[in-house]
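Every protein chain of the complex appears in place save one, which is left out.
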Amino acid sequence: MSGLTKVLVANRGEIALRVIRACFDEGVRSVLTVSEADRDSLPARTADEVVVIGPASTSLSYLSVGAVVSAALFTGCDGLHPGYGFLSERPELAEACARLGVSFIGPSGDTIRRGGDKIAARELARSLGIPIGAGSGAITDVAQAAAVAAEVGYPVLLKAADGGGGRGMLLVGSAEDLPSAVERAGAEARAAFGDGRLYVEHFVDDARHVEVQILADAHGNLVHLGDRDCSYQRRYQKLVEEAPAIAVPAPLRRAIAEAAVTLMRALDYVGAGTVEFLVDERTGTFSFLEVNTRVQVEHPVTEMVTGIDIVREQLRITAGERLSITQDDVTFTGHAIEFRINAEDPYADFAPSPGLLDVWLPPAGAGLRTDSHCHPGYRVPAHYDSLLAKLICHGADRAAALALATRALDAFRVEGVATTLPLHRGLIRHADVRAHRVITRWVEQTFLPAWSRGLAHAAPAQESH
Amino acid sequence: MSGLTKVLVANRGEIALRVIRACFDEGVRSVLTVSEADRDSLPARTADEVVVIGPASTSLSYLSVGAVVSAALFTGCDGLHPGYGFLSERPELAEACARLGVSFIGPSGDTIRRGGDKIAARELARSLGIPIGAGSGAITDVAQAAAVAAEVGYPVLLKAADGGGGRGMLLVGSAEDLPSAVERAGAEARAAFGDGRLYVEHFVDDARHVEVQILADAHGNLVHLGDRDCSYQRRYQKLVEEAPAIAVPAPLRRAIAEAAVTLMRALDYVGAGTVEFLVDERTGTFSFLEVNTRVQVEHPVTEMVTGIDIVREQLRITAGERLSITQDDVTFTGHAIEFRINAEDPYADFAPSPGLLDVWLPPAGAGLRTDSHCHPGYRVPAHYDSLLAKLICHGADRAAALALATRALDAFRVEGVATTLPLHRGLIRHADVRAHRVITRWVEQTFLPAWSRGLAHAAPAQESH
Amino acid sequence: MGVEYRQIAAVLAAFEQGDWDEIHLSSDGVELHLSVEASANAARTWDVSLPVEPSVTATSGVATEVPATRPVAAEMVAAGADTVPAPSPGIFWRAARPGAPPFAEVGDRVSAGDTLCIIELMKLMNHVAAPVAGTVVEAPVGNGQQVEQGDVLFRIRPDDA
Partner (left out) sequence: MGVEYRQIAAVLAAFEQGDWDEIHLSSDGVELHLSVEASANAARTWDVSLPVEPSVTATSGVATEVPATRPVAAEMVAAGADTVPAPSPGIFWRAARPGAPPFAEVGDRVSAGDTLCIIELMKLMNHVAAPVAGTVVEAPVGNGQQVEQGDVLFRIRPDDA
């Protein structure tokens, strides 16, 4: 744990490029793992070295612990950054790295197990006096699920113990739908995560998704970098994120940040991580959701308002350095909003849209940042997820950030594949967004139905897609 | 002079893109003038509107006052930004704009005449008590030139009264070379600038080129944004620029800044402009060189150390706004260095190298900024100047900026055309650069001869070019 | 830079300890291929090849076209059989997950609506259902292969044919 000279970037897409650039900033060499499909990607051209670890199929490349760890040894890396997704929250990878003398850029395998298992983390939070949503521990059959659901009240959410990023979740409105839902969710969780354990939670109607960014070094220093509001969601997938979470009353925000710090301290957390909470708008209370033991997609909004480079901090922490900041040093300037530009067609039920980027022209200007691996002529592959870019807009306050975002989204030109840009352009102009009234159901229940009706009545869409 | 809603960007290349983005930042629409050769350029794709003003040949497009002014009227622009070069210092353009109700983003035609004419500006400086180099007013024949040269001592520089950017200058070592030189310089000046007037100056051996950036509004407020050291030159063309000019003793720097402010006040200057000086290292004195009544290529180094966006300030000043800063508000953070990446082959006497950019991959990271209109697949045209990009490196101090620059230059990948990157990579590692000992003759007299010998002795150059 | 002997040795040692079946890496012209036979006592084999191909770091800034895999010619229609085309481009999966039994193999009887395969498109798993009841007579696409929209995934001889 002292010094890093060469880091394996075990990921792809925008986060791979983000990590490669942080390595450059830290003066550390970067080696990128690529599948056969990504050999010519922009991250591959930007990294100092490249190692091909397998075919396009993720299970044989980016999801193979053996391939990734071998690649680190093969190229003489002393560190490994897993990015997000793929193997980033697999304790086996952290443990293999530890065994083979490669510094894993993230917490220990043990911390990942204790924090990443949703049911264990709920129990830990409860034991620390942190509110958790009404719900169950692990359930194994329909009868158990029905008992819990009856107790906490419908609607309920079925969640996979090993899920994450919104995957493995199912909303159940009534008792009669429960049996088939338990069966389906269990099968899906087994298929996706190799672990069929589920748990049941009461579904909060008017909820905001609020999360707290944590940084902790190996010397016992831990700070939080404030909160993010990630309530813009579709199918439990985040679409837009804001920082700070100013729509939540200040006393509640302070309590949430304290809870996050308490929980991460109890996990002996080292590295960058996030604690997610649900805020019930009606009752003005919050409850713990889960811990993410990795850098998150939406980390840039926090970087924009704090001026702290979270990925560089990850590298320094792994190199054994002490945090250069105390909690008092963390200050917040302005407001930031991030938009996920996905290769999905919002006019066609968000159908994935791989293909050739004929035109790719992100806006650039003061307060704007685009994190992306795309370029004109890039062929978006069918094998991987649909995130093309994150557009981050920073203003002196939320109104300024929204005004900038409106112009930036209008100026963002993409042709060749359908993207979620038109959705964001509609969203940013909506009165509820302007008034900061967005709760987790809002996109699906309020915005999308009206937006689709508006499209049906309007002239043919101008956006080429 | 109140408000700007739509600005004609009457230029091309990196500065066109720079101005387009400043317009975006200010919420002003941009219209780009393009020649037939630039219709598909990155600036053309980025601007809100495009107007084709003529064929590739500059005299029929970018250098045509009529075409440019008509384009502003044609597209309904209320402002016109001339960038640098081309028509930027032509009083006729500023006057045509004023006559036709288009706000020229720069000083008045009268100020351009009084500041841009080298001989008139020298006289003004002298009248204000600002030191000027030993030399003449306008000379019209060899006899006059010989008399002045004999008085100030050889070597002397012949300069065109209407020259600029190093063009129209000729170094004369002895009296016998003078007659043919006067004839040649006069003919060149007539051909290039339509004005054959020359003047003669004593050539200072150990000189640094130091210049001061000025901002002035239309309400009588004027500030300077500190100095730049532009002593890295080849054939009077700047290659590298630094800010601030810390190699010059502080009392001298203060006197130079004061002289710049005094001169620009006397010109009733409005807008962004620069006053250039020569610092004699042996005597510790300075002398006035010339005024540039436009934004300069090297303005980003000042932006990096002051945090002030000079092009946005130009737009605001033209919109009639007051400067938002006083002299006390201008503070300096760290050190910045800019490298001009030109399409020239430093291994072949800087032969121009137009062609197709097969690979174009600038580095990116903290403290780095690349201003460029290039992209992979861009065909560098033969018609225009060779500037492909400016790489600007900002560090906490000069040593940090140099260290960052070394890594950034190494990481900058270009294939398809020869560039000055290998030159910069050699230059940045030179002991004289590290020790900040570079004077205006250094590149040509010290660096290049040794570098070329080194290449001849070394293995074949690794750089593809 | 490049790959040194001790780095290859480190991979070998890790492979000996790990429970991995096969590792294939290439970087900077060095290829490393390690595999173990499925049978319990089989010897582990390894194979290192030194620079043969140019550096894998691509040198072109212009993206190259990735040719799509087009498994079968549409004209080779089995007489009297219905075709099941790919509803979108994507990756063809025979089974719900690695190791699971295939949804449908040649010779299987299927009912209308039965899942025949999954087409994975940018992490979205689309189940492809049998359009008719019948017998699978052809399944030309290999597991994990990329298909384009309209490619024939299966041919089914309807029960009433």
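Letters A, B and C name the chains as they come in the text, with residue numbers starting at 1 for each one.
One rule holds in what follows: contacts are C-beta pairs under 8 Å (C-beta built on N, C-alpha and C of every residue); 3 or more make two chains touch, one makes a residue touch a chain.
What you see is a predicted model; the values in this text were computed from it and never measured.
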item: Touching the absent chain when the full complex is considered, from A:Ala146, A:Leu252, A:Leu361 or A:Ala403; value: A:Leu361
item: Residue of A:Gly163, A:Gly273, A:Pro376 or A:Gly426 touching the missing chain in the full complex; value: A:Pro376
item: Hidden-chain contact residue, picked from the options B:Ala56, B:Ile132, B:Ala146 or B:Leu252; value: B:Ala56
item: Missing-chain contacts mapped onto subunit B; value: 31, 34, 37, 39-40, 44-45, 47-57, 59, 64-67, 69-71, 73-76, 96, 99-100, 191, 343-344, 351-352, 354, 356, 375, 377-379, 381-386
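Here is the rule we go by: only the chains that are shown with their structure count from here on.
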item: Most widely separated chain from subunit A, with each centre as the mean of CA atoms; value: B
item: Chain pair, most C-beta pairs within the contact cut-off; value: A-C
item: Inter-chain centre distance, subunit A versus subunit C - centres from mean C-alpha coordinates, in Å; value: 29
item: Distance from subunit C to subunit B - Cα centre to Cα centre, in angstrom; value: 57
item: Between subunit B and subunit A, distance of the C-alpha-averaged centres to the nearest whole Å; value: 45
item: Overlap residues in subunit C, where contacts from two or more other chains coincide; value: 60-62
item: Shared interface positions of subunit B, touching two or more other chains; value: 359, 361, 376-377
